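One chain of protein is taken out of this complex; the other chains stay put.
Naming follows writing order (A and B), and every chain is counted from residue 1.
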Amino acid sequence: MNTVPQIIFPVAIPLIAAFLLPIAGRCHAGFGRIFGRAAVLVTFLASALLAWQVAGAGPASSAMGGFKAPLGIVFYADNLAMAFVLLLNIGVWLFWPSGDEDRSGPYTLLLTLLGGGAGLVLSGDLFNIFVFYEIVAVASYGLAASGGSAAGFGASLRYLLLSALGSSLALMGIALVYAAAGTLNLADLALLAPDVLRGPPGAAAFLLLLIGFGVKAELFPVNSWVPEIYASAPVRVTSLLAGIVSKLALIVILRFLVLVFPMPSAYGLLLTLGILGVLAGELAAYRARDLNSTFAWSSIAQLGVIAIAFSIPGPAGIAAGIALALHHAVVKPAFFFIADKWRGDVKLLSGGARTSPLVAALFVLLSLSIIGIPPLPGFWAKYLLLDAAFSSSPAYWLAAAVVLAGAVVEGAYLFRAAGFFYGGPQKGRGAALFMPGELVPAFVLGAVLLVAMFAIAPLGAYITSMAVQAADVPAIAAQILLGGN
Amino acid sequence: MSTGAVLYAGAIGLFLIGCYAMVAERHLIRNILGLVLVESGVNLLLVAVGFRENAAAPILKAGQSAGMMVDPLPQALVLTAIVIGFGVLALALALVVRVHQAYGTLDTREVARLMRVEREASGPGAAGPRAGAKS
Partner (left out) sequence: MSLLLRRRFFWEEIDLMSLLDILLLVAALLASGLFVLGRGSFAGWLATVVYGLMLAVLAIAGLALDSGVAFIPSAMSFEILGRNLGWRLDGLGWFFALLTVGAAFFASWYGSGEWGRKQKRMGLQHALLALNVLAMLLLLSSGDLLSLFIGWELVSWAAFAIMTQGGGPAVAAAYRYMIYALAGAMAVFAAIMLVQNVTGGLGFADLQTAISAMSTAQVWVLFILFAAGFGVKMALMPFHLWQAPAYSETPGASSAFLNAVSARMGLFALILVLVKLTGLEALGSLAIPFTFMSAKSALMWVAAITMVVPTFIALMQTDARMLLTWHGIGQGGYMLLGVLVGTSLGTAGGLMHVFNYATYQAALFLAVTAVIHRAGTSDLDELGGLITRMPWTYVTLLMGIIGLAGLPPMNGFVSKWMIYKSLLDGGQPLLLIMAFAATLGTILSVYKLIHNIFLGQLRREHQHLKEAPVSMVLPMLILAGIGFVTGFMPGLALNITDIAQRAIGGDMLPHHLGGVTLATGSLNMLWVVGVLIGAIGAGALIFYLLGNRRYEVHQFDNYAGGHFLSADIRYHFSHEFYPGLARVIGPWYRGSIVRAEQGIGILVNVAGDLWQAVFRVAYTPLYMLLVVVLGLVFTGSWGIVP
C-alpha cells in the first residue's frame, strides 16, 4: 500500500497561491499575472510528479494531519483522478486570461478553481467532496461574472441560486447517507453500503446527490443555466467550465456510483437523466440560432452521453465515459473559441471560409470528430460507448439508439453552420475578425486531436487500465482505509 | 411529539418554505432569502441526524462514555456548511447589487428580459471587449 503525503500539493499549492496573489498584485501591477502563471506551473509539475508516481506504484492515499481513516480526512489518487487533475491544470494554463488587464480577481478565482477542482477528484470523503464542490462553485460564479457585462452578473446570479439549491439538496443527501451509515468516508461507505445503503434510503440519497452535483455536471434537467452562462461569460471561462469543470463533477458522481451506490436503481436514474439530456440538448441545439448557444446545448447533450456511459455497470462503461469526457474536453473549448469569433446569428458565418480558411477547416475537423466519424478520436470514444452499451441490458440498447440518432441531429446542425462558412456570399465581417492570436488555444486543441488520432491504441489501453482501476472497489477501499499508516 | 420529530418537521418545513420562495417569488432578494431558508432547513436536518434524546454535549470529560453524547460529526459539518452558506450569500448579494446597478430592477422576469435584450444587442460584432466592461 502506497502512502504519499505529496498528494496534498495539487490542492494546497493553488489555494495558498490564490490567497497570496492579491497581495502580490498589490506589490506590482503586472506581478499578479506572472505569479499566478507560476503557481499554475508549479502545481502542474507537482501534479505531474504525483501522476508519475501513481502510474508507477499504483494508487496512493494520504490522511491529513495523521488522523487515520475513517475518522481523519483522506485523499486518494488513482490514475483516473490524476488524469483529470492534470487536465484541469492544462486547461487553466491554456485558458488563462490573455488580456493585458492587471486585475488579480480572475487570477485568484482561477487558482481557487484549480485547487478546488483537484480536491474534488482527490477527496476520499463525502463531506470533503461537498466542501471542494462549493469552492469550485463559488469560483465559477465569480469567473462567470468576470466578463464585466451586466448580463454576465445576471446570469451568474441565476446560476448561483440554482447551484446553491442543488448544493443544499446534495447536503441533504449527505445527511441521509450519514443517517443510514454513520460515516462519510468513501471507503467505509463502500464496505458498509451493501448492508445499510441498499434499497430506498440509498436510492434517495443517491438521487439527491445526483441532482445536487448534477447542476455542475450539466445533467438534465438542472442544466438550464448552461446556455445563459456560456453566452455571457468570457470565452476562456466558458471553455474551462464546459470543457473540464463539468467533467470533474461527473467523475465525482461516478465515484459515488461505483463505490457507494452500485445498485440498479442508481444506474437507472443516471441512465434516464443521461438519455433525456441527450434528447433535450441535441434538439434544442438544432433550433439554436447562434453558435454560442448551439454549442452550449450540444455540450448538454454530450455530457448526457458521458452520463449514459458512466451508468453502464463495469469497467467498460467507465472507460467509454473517460474517453468521451477527454474527447469532449479537447473539442468543446475549441468550438467555443470559434463561436466567440462569430457571436450572434449563424448566418454571420457566411463566407467565413474565404477570410479564415484555417478556422473553417478546424471547425469541420472538430465537427467530424464530435459526430464520431472514423478515424478521428471521437469515433473511437463512441465505439467504446456502443461496445459497452450493447453488451449490457436492453435499456442501454435504447440509450445507444438515442446517442446514434443524436449524432445525426448533431451532424445536421454542425454542418448547417459549416455550410454557412463555406457557402453563401460574404457578409462583410471580413479579415478583421480573424486574429490568429486569440485562437491559439483552439488550434492547439485541434492539433492535440490530430495527434491523438495516431495514438488511439496506447490511449485506449491507458484509459482501459484507468477504468479497471477505478472499478476495483475492494482495492480502493483498502487503500483509502490503510492510507496514513 | 419527540424532540427528534420536531427537528425533522422543522427541517422539512423550512426547506419547503424556502423552495416556495425560490420558485414562486419574483423578487431576487426574496429568492435569496428562500435560499437561506433552504440552507437552514438542510442544516437543521443534519443536526437532527446526529441528535440523540437526553444526551450530553460532545465534550469528552473524565468518567463519561462517548455513547452518552450527541454525535459531534454532523455538528462539525453544519458549522462548515453555515460558513459556506454565508460566503455564497455574500457573493449573491454582491451580484444583486451589480444587477440592480445595471438594470435598475430586481424583478426576475424583468431582469431576464433585459438580459436577453442585452445579449441580442451585443451579438454580432461583440467579439472584442464586451459592452459595459469595467476594468
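The criterion applied here is as follows: contacts are C-beta pairs under 8 Å (C-beta built on N, C-alpha and C of every residue); 3 or more make two chains touch, one makes a residue touch a chain.
Because the structure is predicted, anything quoted here is derived from the model rather than measured.
Enquirer: Which listed residue (A:Asp78, A:Asp125, A:Glu228 or A:Asp290) would be found touching the missing chain in the intact complex?
Expert: A:Glu228
Enquirer: Touch as defined at the start, partner being the missing chain; which of A:Leu386, A:Leu439 or A:Ala467 qualifies?
Expert: From the options A:Leu386, A:Leu439 or A:Ala467, the contact with the absent chain belongs to A:Leu386.
Enquirer: Which listed residue (A:Leu50, A:Ala400, A:Ala452 or A:Ile480) would be found touching the missing chain in the intact complex?
Expert: Result: among the candidates, A:Ala400 touches the missing chain.
Enquirer: Based on the whole complex, identify which of A:Leu189, A:Ala203, A:Leu324 or A:Ile338 touches the chain you can't see.
Expert: Only one listed residue reaches the unshown chain, and that is A:Ala203.
Enquirer: Which chain A residues would touch the chain omitted from the figure, given the whole complex?
Expert: Where chain A meets the chain not shown: residues 158-159, 161-162, 165-166, 169, 176, 179, 199-201, 203-204, 207-208, 211, 221-222, 224-225, 228, 265, 268-269, 273, 280, 283-288, 368, 371, 373-375, 379-380, 383-384, 386-387, 390-391, 400-401, 404-405, 407-409, 411-412, 415-416, 419, 422-423, 456-457, 460, 464.
Enquirer: Touching the hidden chain in the full complex, which residues of chain B are there? Just list them.
Expert: Counting only chain B, the missing chain is touched by 4, 8, 19, 22-23, 108-109, 112.
We adopt the following convention: only the chains that are shown with their structure count from here on.
Enquirer: Taking the complex as given, what residues does chain A use to touch chain B?
Expert: 101, 103, 127, 131, 134, 137-138, 141-142, 145, 147-158, 160-161, 164-165, 167-169, 171-172, 174-175, 178-179, 184, 228, 231-232, 290, 340-345, 348, 429, 433
Enquirer: Within their complex, state which residues of chain B touch chain A.
Expert: 15, 19, 22, 28, 31-32, 35, 38-39, 41-43, 45-46, 49-50, 73-74, 77, 80-81, 84-85, 87-88, 91-92, 95-96, 98-99, 102-103, 111-112, 114-115, 118-119, 122-127, 130-135
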